[in-house]
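Only one protein chain is missing; all other protein chains are in place.
Note that the chains are named A and B in the order they appear, and that numbering of residues resets to 1 at the start of each chain.
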Amino acid sequence: MTTFTTRMLRSRYSVGLGFLAAAVVLFVVAPAVLSDFRLGLLAKYLCFAMVAVGIGLAWGRGGMLTLGQGVFFGIGAYLMAMHLKLADAGPGETPDFMALISSDGPPWWWEPFRSPAVTVVAILVLPALLATLLGLATFRRRVRGAYFAILSQALAAAFAILLIGNPATTGGSTGLNNFVGFLGFSLRDPANRLMLYFLAAGVLLGMLVIIRQLMVSRYGELLVACRDAEERVRFLGYDPATVKTVAFAVAAVTAAVGGALFVPIVGIISPNDVGVVPSIGFLIGVAIGGRTTLAGPVLGAIAVAWAGTTLSEQFPSGWTYVQGLLFMLVIAFLPGGVASLVAIRRRRGTAPGPELAPTKGGKST
Amino acid sequence: MEILVTQIFNGLSVGSILLLAALGLTLTFGQMGVINMAHGEFIMAGAYTAFVVQQTLGSAGVSLLLSLPLAFAIGGLLGVLLEVTLLRRMYHRPLDTLLVTWGVSLILQQAARDVFGTAGVDVPAPGWLSGPVEILGFSFPRSRLLILALSLAAVVALLLVLRHTSLGRRIRATVQHRQLAETSGISTRRIDMMTFFIGSGLAGVAGVALTLMGSISPNLGTSYVVDAFLVVIVGGLGQLRGAIIAAFALGVAQSWIEYSTSASIAKVLVLVLVVAFLQFRPQGIFSLRTRSLA
Partner (left out) sequence: MVRSMRRARRVLAGLALLSVGLGVAGCGARVDETGSGGQAAASCVDTSGDAVKIGFLNSRSGTMAISENTVYNSLAMAAEEINASGGVLGKQLEVVAEDGASEPTVFAEKAQKLIRSDCVAAVFGGWTSSSRKAMLPVFESNDALLFYPVQYEGLESSENIFYTGATTNQQIIPALDYLKEQGARSLFLVGSDYVFPQTANKIIKAYAEANGMEIKGEEYAPLGHTDFSTITSKVRDAGADAVFNTLNGDSNVAFFKEYRNLGLTPEAMPVLSVSIAEEEVGGIGVDNIVGQPVAWNYYQTLDTPQNQEFVAAFKARYGQDKVTSDPMEAAYTSLYLWKAMVEKAESFAVPDVRAAAGGVTFEAPEGAVTVNGENHHLAKTALIGKVAPDGLIYTEWSSGTPIEPDPYLTTYPWATGLAG
């Protein structure tokens, strides 16, 4: 029975059907049902979902608990925001907020982002590069899971402090906002905002396709193997550090793309959106949805963000309690997330996390 | 010379606070492997204990002395509660303890906001602790000296307990080889509970010390918990002397860099230094040599 459903699920029809259903919901149902304002919120949730897809790969499949995704989200967002500010200011001009603090023009490292092409390339390449460096540095030294988690958290803290500490170039604690256009299109025109939503939905679907291919590929198998028995992978002649670094870099890129789209959709990026707290916040949706699955993190992230907005409209302080309880209950009692409740499982997909697996005997303190 | 002495003292004083915050973690994280993000909130609970005691008693001096044991008990009880209800079932997945305790910390913070308000509250220091004292021609704030003394006292007390009591022996036995300890008739469950009680209780004491420095607010813990974890990692897991050296080194580095640059840059630079250090010594200053740690 299980093998039958598994085969069914993995057949091209059901995967295709799943994507088709998602596309119909995102492109037809949602725009028809939701008001402009709510659709804008959904577009924002889709950006969070992009971060979640990457976390699902790195954490769920690769066992790397990254508490620093806010950094990559922030890099993507700030790069896009810098480009938008420069584009609004016009060729050779200084963005409005800079003029308030100092009379010098934009610093040299702003200049390349006048070009939209450079910005898009940078959004894809810089986070991947940074993640590769960090990944190689930590995974090669065989830094343990807990260290990696805490170091990535420290990184998020440092990133936010740096942003706040340089108001003349990063907008400080306010961040960057007040964008007029996006690649030449006015952000105030509702038609363009609708197109932004479609863009986010399309990018998310494309991302899911790519990540799915990664997950079912040989590389995907290797990644799960690294999570469950790193030593054995090493003995088989593979380099676990490289395998893990690739997943970490992919996760960084999805987060950066989410951040880059977040900026024109929401209209502001501030250190509050990239620090320690939001970085951990990204994880809860992934955990609830099911960290090892493909769709789980996406649905979880959207559901959590939606619940956050709705609940905070009703009870301001209630949302924090709910968030705390979700972390406690889901992680402690339902580590597989909602996906593990759904009867259809893939054997490999719902294999226990690295800590559950009996790896190196006696390694427990 | 004046600046040199002042800045070294400031560094030691920052370090002593880091040490107090990290001391409990050397037990719960270093020895038991639990990544307790709610440790910061136990610090906060200790600080609010001092606040409540002072509100009820009035006298600053008596209530300071009384709050120390009380905060230890309250922090410890919170820790035991957490251990028994949630963490006990999770020792085999340390990464997940991080997220669970993060949830606990969110709830404790919000609870503190709802009970005490979001504003920082002040716990006035007793008269004999305010103002500076002259030593060898240099003036040092009295409250800072007390914190320094308190952190050293806590280290000595912890060392005595671990080295020279039967409880300490059982804790060390459990950490070094759980199965063997169990075979020798030690109830490792009780020992886990006790270890957590002491570790979390020390967080409560750190909270009382923090009332001497600044305001007590619900997000007090978040500003210390990441730093405290870094101290434990740099010091080496479960290494008391490592934690002491790491705490004072980080403290001195922080205040020196802060003096010559600015507070934000100092924070970032210290983090960079830590990452760089771990690059060539991932096991920390000292490493625990036991069979159980691969």
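A few notes on this one:
Keep this in mind: a residue touches a chain if its C-beta (ideal position, glycine included) is under 8 Å from a C-beta of that chain, and two chains touch if they have at least 3 such contacts.
Just so it is clear, the structure is predicted and the values come from calculations on it, not from any experiment.
Shown chains touched by the undisplayed chain in the intact complex: A, B. Considering the whole complex, the residue from A:V266, A:A307, A:L325 or A:V338 that touches the absent chain is A:V266.
Set against the missing chain, the residues A:A201, A:A229 or A:V243 yield one that touches it, A:A201. Take chain A: the residues that touch the chain left off the picture are 11-12, 15-16, 19-20, 23, 27, 35-38, 40-41, 44, 97, 99-101, 103, 161, 164-165, 167, 172-175, 177-181, 184-192, 194-195, 198-199, 201-202, 205-206, 209, 213, 216, 266-270, 272-273, 309, 312-313, 316-317, 319-320.
Panel shows chain B; residues 2-3, 6-7, 10, 13-14, 17, 110, 113, 117-122, 124-125, 130-132, 139, 141-144, 210, 212-215, 217, 219-220, 223, 255, 258-259, 262-264, 267 of it touch the chain omitted from the view.
Here is the rule we use: only the chains that are shown with their structure count from here on.
Averaging Cα coordinates per chain places chain A and chain B 32 Å apart. The part of chain A that touches chain B in the complex is made up of residues 65, 67, 137, 141-143, 145-147, 149-151, 153-155, 157-158, 161-162, 164-165, 276, 280, 283-284, 287, 317, 320-321, 323-329, 331-332, 335, 353-356, 360, 362-365. For chain B in complex with chain A, the residues that touch the partner chain are 29, 31-33, 35, 86, 89-96, 98-100, 102-107, 109-110, 113-114, 175, 178, 222, 226, 229-230, 233, 237-238, 262, 264-265, 267-268, 271-272, 274-275, 278-279, 282, 291-294.
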